[in-house]
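A single structure is presented below for examination.
As you look at this complex, bear in mind that one protein chain is not there, while each of the others sits in place.
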Amino acid sequence: MSSSSCSLLSLRPEVVALKKTLDDFVENRVIPCEAEFAEHLSKRHGDDRFTMEAVPPCVERLKQEAKQLGLWNLFIPPRLMSHVPDEALKPQIPLSYREYGILCETMGRCPELAPMVCNCGAPDTGNMEVLMEFGTPAQKEKYLLPLLRGEIRSTFLMTEPDVSSSDPTNLSTTLKKRIVGGNVEYTLTGNKWWSTGAGDPRCRVAVVVARTDTSGSSNSNKHLAHTIVLVGLPHPGVKVKRALTVMGYDDAPYGHAQVELNAVSLNNDDLVLGEGSGFRVSQARLGPGRIHHCMRAIGMAARSYELMLQRAMERRAFGKYLWEHGGCQEMIADSASDVEAARLLTLSCASALDDVGPRIARDKIASIKVTVPELCYRVVDRSVQVHGGAGLSEDFPMAKFLAGLRSLRIADGPDAVHRRTLALLEIRKAKKRMQDELKRSRL
Amino acid sequence: MSSSSCSLLSLRPEVVALKKTLDDFVENRVIPCEAEFAEHLSKRHGDDRFTMEAVPPCVERLKQEAKQLGLWNLFIPPRLMSHVPDEALKPQIPLSYREYGILCETMGRCPELAPMVCNCGAPDTGNMEVLMEFGTPAQKEKYLLPLLRGEIRSTFLMTEPDVSSSDPTNLSTTLKKRIVGGNVEYTLTGNKWWSTGAGDPRCRVAVVVARTDTSGSSNSNKHLAHTIVLVGLPHPGVKVKRALTVMGYDDAPYGHAQVELNAVSLNNDDLVLGEGSGFRVSQARLGPGRIHHCMRAIGMAARSYELMLQRAMERRAFGKYLWEHGGCQEMIADSASDVEAARLLTLSCASALDDVGPRIARDKIASIKVTVPELCYRVVDRSVQVHGGAGLSEDFPMAKFLAGLRSLRIADGPDAVHRRTLALLEIRKAKKRMQDELKRSRL
Amino acid sequence: MSSSSCSLLSLRPEVVALKKTLDDFVENRVIPCEAEFAEHLSKRHGDDRFTMEAVPPCVERLKQEAKQLGLWNLFIPPRLMSHVPDEALKPQIPLSYREYGILCETMGRCPELAPMVCNCGAPDTGNMEVLMEFGTPAQKEKYLLPLLRGEIRSTFLMTEPDVSSSDPTNLSTTLKKRIVGGNVEYTLTGNKWWSTGAGDPRCRVAVVVARTDTSGSSNSNKHLAHTIVLVGLPHPGVKVKRALTVMGYDDAPYGHAQVELNAVSLNNDDLVLGEGSGFRVSQARLGPGRIHHCMRAIGMAARSYELMLQRAMERRAFGKYLWEHGGCQEMIADSASDVEAARLLTLSCASALDDVGPRIARDKIASIKVTVPELCYRVVDRSVQVHGGAGLSEDFPMAKFLAGLRSLRIADGPDAVHRRTLALLEIRKAKKRMQDELKRSRL
Partner (left out) sequence: MSSSSCSLLSLRPEVVALKKTLDDFVENRVIPCEAEFAEHLSKRHGDDRFTMEAVPPCVERLKQEAKQLGLWNLFIPPRLMSHVPDEALKPQIPLSYREYGILCETMGRCPELAPMVCNCGAPDTGNMEVLMEFGTPAQKEKYLLPLLRGEIRSTFLMTEPDVSSSDPTNLSTTLKKRIVGGNVEYTLTGNKWWSTGAGDPRCRVAVVVARTDTSGSSNSNKHLAHTIVLVGLPHPGVKVKRALTVMGYDDAPYGHAQVELNAVSLNNDDLVLGEGSGFRVSQARLGPGRIHHCMRAIGMAARSYELMLQRAMERRAFGKYLWEHGGCQEMIADSASDVEAARLLTLSCASALDDVGPRIARDKIASIKVTVPELCYRVVDRSVQVHGGAGLSEDFPMAKFLAGLRSLRIADGPDAVHRRTLALLEIRKAKKRMQDELKRSRL
């Protein structure tokens, strides 16, 4: 739609310039590498798709370019900037959540490559945020710095195959504590899956959510029941059992792995923020991550929409261009509106994060986590329909986008959980309003 | 959702104060009069519902209050402020479209009374805008001033019963020109309907869109085919044939009338901007009007949503409060998200109007004209469902809101026309982009 | 679609002839009276709309015609035929539920008049079924015979304004028992609403669902908590407080009333099937009633669809007939499919009722109670859109159909309750299947 003058979309002049650099980089450098990336991977099969050889040369080349262009680590939010241990790894222009959202949309146009080569890919960003905010100096030295430099990758182990992970109290991975010779020792045992990046050959650390074994203890505070631990990889007790596929895509070389944790020995230094930190750290980690997902989703939708317009201008049926058909016009109009709505909702949420922080804005996060993937899915789906069979093939990015967006309705909490969260927060506020009015009327 | 810090919702301090005044006025003065209004009307039947006696006393009282509170004529946009002939009739704090949008939502909470008693009701606002921008001094004196003072009301005659009015080239009401003794004379003949306010006993002027009879002329410029004329009311050639109902509501005492124009004699002074002005004036008039509709729609949705929360906290079924049921939670969450989306889309469009004007922003206007009534309808419809039978009765405002929102998908252009407009604008821009790229690549 | 040879739609030759008679009657005799009916009522206001004078003469005339044509009491299902106390009042050709469904669709094309003049209107049909199946000879003599003859009308009092009636355990209307001089006496006290037909001047009996006051008794069987009683009308303890409107329609002269029950004295003869019968009788009554609603809904959709086709062939916009526009074609196609789906689902459910009875088929009843009104609403809504403003006016039947179909999502149990019922029945069957498999595998 008309190049908007909406304040939510406004940028400082230096960020306008940065966005221009990023737009050019993604359009002219990253997207042209998609074919090389696909071609490179298509020659490798099974486990070979998760090796250093499977990572195509373009990846490292693009990372260097991104660094030189100042497009590196843009995700770091202002409040964590002081936690970055090395000035050189900070972005030159720190971005607010809202500003990052606008740039992150551009990365989302090529979700497979662009976020990664700008060191802004999941789950690394969330893990780096955890380490910045809660990591010890030693943990930062060992894991955060190489991550910030893009030398290693990481994974986040939360979801489990045997329980409904939408309710975290279900988690069965256990962190068992023993006192051995005056020293505290921990043993981590469990089964995880949908561990994005765990299959990546460059993955060197796993951030794991575990249930603290409190048997024998009188502590039953539900919010202290979980602990976050770090496990350096590769590790003899950590076994990547298999790569999962999402609607037929294995997302190599990063992948979504099923991982076995077989009595992994840990000690105090491996805990993030001590025992019982799980709830607090998870909440801090997941909120911004959910927004990042939405930002990238808009990029997928926007690119699919532009491809839809192009196709509608090129193809003819029944004596007219596709865009001249009423049905196609409706698909175009609705998609334009859907992209606009998704963008405004996401940036309004990001703006709230900037102003009031992720805890207070968690109603907005829950709202967009449900709304935005659905809006974007509809746009991509319509683009598929306008493209016909080609839209489902590997000749266009839409089919893969559909898989990614469909999985977003489950990943990081299924829709049902976020709807419930939002409704309960709304009811809580409504109750408070009623009580306040009651008080006022009594005075 | 969390009281937002979104820049689209931000207001200057003086407007914050004004909004507070308006909120209080609507909540504590206007809404309590709804019952009186309904009761007063329920005693009058048929044509008696469209008489001065049918206008309940509360209306005039509330108008005086609104004036005293500085809530009068707030709709006047900055660019037209200098066209207001009387300083005293200008709002003390001129509002941008975006700011007005935020306040207009409050009026929309009581769409039957609040806009009217603030002199911000349709179709008067659009007609006043036409007179401000294009009226002659005499026209302003005769019609604009009494309208701005709230002494008279007006109607807009565009839609016709015998043709598909979604395509303006179909209009059959004719303005015939004759030269009589060296003077130009016009005769206006036709049949109109959905003429909001034409039944109101205070209605003193009709703004009419007519096809200029160009038979015998060589001029066939489609854009000059229509002319806007003013007809003072009552007029012997203008007959209100009947009041139409919208899903059972007659919307007395304003109503939506069917009107016969029987050879109404006019002269040059009655034309707005001369012959062939129809397209230009209509476009200028309808854009902002469509936004106003959306703003009020959000007010209806927001109020219905609050009533839904309240009902969910009061009623019990199957051993739980309604809000404790998963299905009800989903309705609450989706409604919170829908209201948010409707609001952001509308204010973003209003913001574009402020910055680039209604012509360039017509893609956004077309988009929200389709999207916002649908989002708001869904919210009101869910509120009905949570209320059960009561939701469809006159005990709550939702049933009437449904009728109003459903009619918005037709009024001022049906969805199909706005979708088409938006799609064609998008295609035009995409073509231009392609040509620009082609040029660049040739250099 | 192509005149179907689907077995669900097949009819015995004598029923084909009966259907032809009914089709002609509704099309050429009943529908032409709609205008007279509306005109007649429009001259009466307020309470005057619920008087004998408000019943237009065409009603009695059409009833006589229907009787003579053999179109009277067609609703009586085979299993109740032997309970009809007078041969002359039985339909000459007893119809299965499925056959009746096909004919009932025709009546639904004119839902305001056709069912009533064929003595097949709600709530009379359900009340007559109750009396046929469970009434004492005296009750049949007093109420059933005049109802079957079409001399009086009836009402069903279940829903209450102060509780969520979707959960029957909430009902607060109380039937209090006292032993006075060795005689049992009952007192009925409560508040009801959405009592269809209670405002009709010909209404002579109310079938009331009340909570049996078991205070002091040890009986707490939930299923015996309610009792059905008959109250002859008018009655000094029964006060019609007001007529409710459904989206602006008062549905005079039948109406949906709010009714006060002020210590109505009753005795044993007024109970249906004795104390505690409420659950059993209600279930028997409501199932078939819900199907009848769906059958009529299809009639509304089918008629709206035909009007849509006609409009699309008559009107032009942008140089083409409406039906030549792609968007309009989609509305036509989807509506054709929706009507077909609604019809097949309803007749398949009716067919199950014929074969296994309403108790076993209650999963199908729950399913269509949710699905069919929604499918039909969509069709009528699209027809409105194709008609533009006219579609919402009184010039076409669609606006009123919308109100009726919207209320069906609430009446006789809101969607949420029927969805819950269906899901729980499905889960119960799935559990049984699992246990059976387990048993088999153990053998």
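In this document, chain identifiers A, B and C correspond to the written order of the chains, with residue numbering beginning at 1 in each.
Assume a contact is a pair of C-beta atoms (placed from the backbone, for glycine too) under 8 Å apart; a residue touches a chain by one contact, two chains touch by 3 or more.
Keep in mind that this is a model prediction, so the values were computed, not measured.
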*asked:* Touch as defined at the start, partner being the missing chain; which of A:Lys20, A:Arg316 or A:Arg359 qualifies?
replied: A:Arg316
*asked:* Could you pull out which residues of chain B are in touch with the chain that's been left out?
replied: 325-330
*Spell out, residue by residue, where the missing chain touches chain C.*
1-2, 4-8, 10, 306, 309-310, 312-313, 323, 326, 328-330, 332-334, 336-337, 340-341, 344-345, 348, 351-352, 354-356, 360-361, 363-364, 366-368, 370-371, 416, 418-420, 422-427, 430-431, 434
*Absent-chain interface as seen on chain A, which is shown*: 42-43, 45-46, 159, 161, 163-167, 170, 193-194, 244-249, 315-318, 322, 325, 327-328, 384-385, 388-394, 399-400, 402-403, 406-407, 409-411, 414-416, 419
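In this text, only the chains that are shown with their structure count from here on.
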*chain C and chain A are one sequence twice: same or different residues at the contact, by the over-half rule?*
same
*With chain centres defined as C-alpha means, what is the inter-centre distance between chain B and chain C in Å?*
39
_Whole-Å separation of chain centres (CA-atom averages), chain A against chain B_ = 42
*Among the residues of chain A, which ones contact at least 2 other chains?*
326, 328-330
